[in-house]
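Every protein chain of the complex appears in place save one, which is left out.
Chain IDs A, B and C follow the sequence of writing; residue 1 opens each chain.
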Amino acid sequence: MLEVKDLRVNYKTQHGRPVTAVRGVSFTVPDHSFVGLVGESGCGKSTLGFAISRLLNVKRNEVSGYVQLNGKELLTMSDRELRKLRWSKIAIVLQGGMNAFNPVLKIKQQFMDVMRAHGKFRVQDMVERIGYLLEQVKLDREVMEAYPHELSGGMKQRVAIALSLVLEPELIILDEPTTALDVVVQRAIVDMLQDLQRRMKFSVLFISHDLGLVLEVAQRVMVMYAGDIIEDESADVLLKGGNHPYTKALLNCYGDPQSEEVRLVGIPGAPPDLSQPVVGCAFAPRCADAFAPCTLHQPPRVKTETGSICCHLYTEMKGGSKIGN
Amino acid sequence: MVDKPSLTSHHEDSTSVQLTEKVRKNPHFLSLLWANPKARIGIIMLCFFFAMAIFGPFVAPYSLADTNFPTSQTPSIVHWLGTTQSGQDVLTELLYGARISLFVGFVAGAIVILIAMFVGFVAGYFGGWIDDMLSLLMNVILVLPGLPLMILIAAYMPSHGIGEIILVMSITGWAFGGRSLRAQMLTMVQQDYVIAAKFAGERPLRIIFYEILPNMLSYIVANFFGAVVGAVLAEAGLEFLGLGNPSITSWGTMIYWAQSSDAMLSGQWAWILAPGLCIAGLAAALTFVNFGIDAVANPRLQGE
Amino acid sequence: MKYFMRKIVFFIVTIWIAITLNFILPRLMPGNPAQAMMSKFAQQGAITPSQEHALALMLGMPTGSLWTQYWQYLLHVCEGNFGVSYSFYPVKVITVIAGALPWTLTLVGLVTIIQFVVGTLLGVYAAWHRGRKFDSVATVLFSFTSAFPYFWIALLFIYLFGYILNWFPISGGYSGSLSPALNWSFVGSALYHSILPALTIFITGIGGSLLSMRNNMINTLGEDYILLGRAEGLSETVISIRYAARNALLPIVTNFAMTLGMVVGGSLLMETVFAYPGMGYLLSTALSNQDYPLLQALFLFITVSVLLANFAADIVYGFLDPRVRRGGAR
Partner (left out) sequence: MRRLKRNGMIVATLGVSLVALTGCGSNGNSATSPSPANTVNASQLVVGVDNGSPTFTDNFNPFAPGNRIGTSYIYEPLFFVNTINGKIDPWLATGYQWEGNKKLVLTIRSGVKWNDGTPFTAKDVAFTFDYLKQHPSLDWQGLWKVLQSVTTNGNQVVFTFNKPDVPAFYEIASTIIVPQHIWSKIAHPTKGLNSNPVGTGPYEVDTFTPYQYTLKRNPNYWQKGKVQVKKIVFPVLGNNQTAALNLSSGKWDWATLFLPNVKQTFVSKDPQYNQYWFPPGGIVALSLNLGKAPFNDVHFREALAYAINKTKIAQQAEDGYVATASQAGLVLPGQKQWLDSSLPNGGSYSYNLTKAKQILSQAGYHLNAQGQLVAPSGKSVSFSLEVPSGWSDWIQSAQIIQGNLKELGIQVNVSTPQYGSYSQSQAMGQYDAALTAYGGTATPFTSYDTLLNSKYTAPIGQNANADQERFNSAQTNQLLSSWRQATNQQIQLQDAYQIEKVMYQQLPVINLFYGATWSEFSSKKFVGWPSASNPYAPPAPYGQSPLMIMTHLRPQS
């Protein structure tokens, strides 16, 4: 189980103040669960994903907080330990997959590189395993002999998923895995992913800007805005409309995911400048329902029946109980 | 030369994207450049050389026409860098020489970049057979070894002077810039706003100059500086071989005179050392500025 | 295959253009080189008509229409017949060049390769440890050295190591008392004589390879597959070499022609300063003697050498980059 507590990421810039891309985020990803993480471009969701897997550039980013995988603290772990743990416990699938493969190595070799980094395998066994995994993602075994440029975007994405499974990790973080693909391919991959997750019993943190897509596959969805998770709710609740005005607005953008009709309602305004301290609710300037406290105090995180939310409006109306500080 | 990476980043969340946006639109490009330590060294050095070219003649200890000093002197208090075989003060020559060296470098660089822009833009914008032909031409010129080609052309030139040197360098030097600007143009024409402008029926010239050019400025400047470096070094090489006009005073002709007057034999190390250092310094200054431009334009090179 | 065919066609077209350039240039410029040669022979006084006639007979002036001459010229080039050198008369140009080519090829070729390997490795190191002391010092230092004019460094070396300290010979390719042969004393002498020239190329050239490798490498380090490699828990060595350096090398191989062109150009000047018995020194003596047949042939040989090296680089590139080898788009 992945447990994230008060995670903060500051980007250093050449000029002026650091930008706080992730502002004290806490959440958990339980075993065998499929969790979605959604938000607009620039909201910090990918940064969050990278921070969890400790892939951010140490020199340019300050990361603080706690990230624990099955009780082991990732952020302070030694490099050697971390390297061992990577991929065998926590794997990642990158956006688009276009550049996620070394262009000069065959697919097979890239699989083998990972396996060799984590143990001794006989070539024959490795080939067998790769073939099996490729079949799992509904690809031909022969694909292992191909170079990345010889594959289509959808194929590459499948290979990326197969690659993430090679050491049977407990958690897979998928960062916009389908963004560059067309809708049909996207659907096929998402379905396959869901199927794999159910069969192989790993956990998934699925990062995407496409709330509609996430709602279809995830059990639980976290909505991120301006570096913070503003709503963390079960998919069922969100499908009914959610509680946070931002979530609602996002849902409106995509229309009713269950209906054929798509209404595009843009959200006016732009996210705040994160190099300045945020006073009050970050979404307040764009929120149609904002009232006095919104611009003054940061809304506390309160529990809902199936999740949590940060919104004065909700607290006022439901009087939910605070979590944490 | 450094291969110019693409402007776009794959990590949307990274703030560097915002920086890149600033590069494109923010007028404070120079202040960003200044923030880069290497670029800062480069800019300071460059300012120094420009100051030398502008004010050199005013601060020079003697007049350039003054040829009545004892000849072939080694450095002394009176002549910091010694005197030449014809009784001129080496320091004075060095200060005056900055003008010609910078002039040749920057004029040749400007011509080179103009040709490169023209050919690169035409090839990249129009594509098709025009692109094929121009690309072939550029590749051919690129693989022909530059200096031997310059020597061959210069050898047949009836006379030698600044004009001829600039001409030779312009003929042979534009292909590198042309190729990289073409590549840049190729990615630019696929940008949405360019496609939109095309559909809106804007004329190619307008699209190139109003829509595309501003977004390519950092490339053009980098290529220009690269061309200047090439021109400064090539000028020195041609002058050294006696293919320039030795009656003018530039850093290249200074080395030419120093070696043809056996400066080494008479122990006048300063006469050889100083102009070479100036050439290297000028070229290095431009390279440093280019590092800075690169770093500002290319997020991956940042944060050093 | 299409890739290689294209490269071969390009190779041939470029050689043809170089040959044609060689033919056209002298004819575009005013003044008749052969005439110049004549007056040169008769420098101590003006040339008399009988001398002019004698010389014209001796040197063999081109005749016929421009097209005939061009056709003749092409044929001669194909036969390796570049005429007779003015300054080495009656030795054929091709013989003169055959004496110089090996020296340049060996020295410049070898040092360029060494310089490239060392520079590239240092570039990898600098990029991998970006921002650390080595990187900062190396980038600044090598930006300077790569801006040094070759001939200038060569002059300083001769003065310091040859004349003042007397550690190395001032000029030449080997000791005069030896005959070129494959024995230790000759090879040793040749190596000893090549140290300063080699050092010149090395010092001025290494910055270029280092800096371009460093920058490419930094670019490559920003690629997703590097990030993924880290996430996969691959070792530093595998990531830096197999993933980053291997890919960062590709654009450098593509730009080989330019790098090589610069090194060759610089080495030519270097040879002139050291009176090294190679193509560069030959070029500058041909230049000062107005030995046009030799000059033209030298340009052609240098061009063909660079082209061949470049062609080789293209082939290597084909093997290094599967996108080219396996019929991808490029």
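Remarks
Basically, a contact is a pair of C-beta atoms (placed from the backbone, for glycine too) under 8 Å apart; a residue touches a chain by one contact, two chains touch by 3 or more.
These numbers were taken from a predicted model, which means no experiment stands behind them.
Across the whole complex, the hidden chain's contacts among the shown chains comprise B, C. Here one chain is not drawn; of C:173, C:251, C:293 or C:318, the residue touching it is C:173.
For the chain left out of this panel, the touching residue among C:10, C:73 or C:88 is C:88. Among B:62, B:225 or B:257, only B:257 touches the chain that is left out of the view.
Seen across the whole complex, the unshown chain contacts chain C at 30-33, 35-37, 39-55, 57-58, 85-91, 95-96, 99-100, 155, 158, 162-163, 166, 170-180, 272-278, 281-282, 284-285, 288-290.
One chain of the complex is left out; on chain B, the residues touching it are 65, 67, 71-72, 85-87, 155-161, 242-243, 245-247, 256-257, 259-262, 264-266.
Everything below uses one rule, namely that only the chains that are shown with their structure count from here on.
The two chains most heavily joined by C-beta contacts are B-C. The mean-CA centres of chain A and chain B are about 47 angstrom from one another, to the nearest whole unit. Shared interface positions of chain C, i.e. residues touching 2 or more other chains, are given as 131, 224.
Contacts with at least two other chains are made by residues 59, 95, 99 of chain A.
Here chain C touches chain B in the complex through residues 10, 13-14, 17-18, 21-22, 25-26, 28-31, 130-131, 135-136, 139-140, 143-153, 155-156, 158-159, 163, 211-212, 215-216, 218-219, 221-222, 224, 251, 255, 257-258, 260-262, 264-266, 268-269, 272-273, 283-284, 287-288, 290, 292, 295-296, 298-299, 302-303, 306-307, 310, going by the rule given at the top.
Residue ranges of chain C in contact with chain A, taken from their complex: 131, 223-225, 227-235, 238, 242-243, 246-247, 250, 320-323, 326, 328-329. The part of chain A that touches chain C in the complex is made up of residues 53, 55, 59, 82-88, 91-92, 94-95, 98-106, 113-114, 117-118, 147, 149-150.
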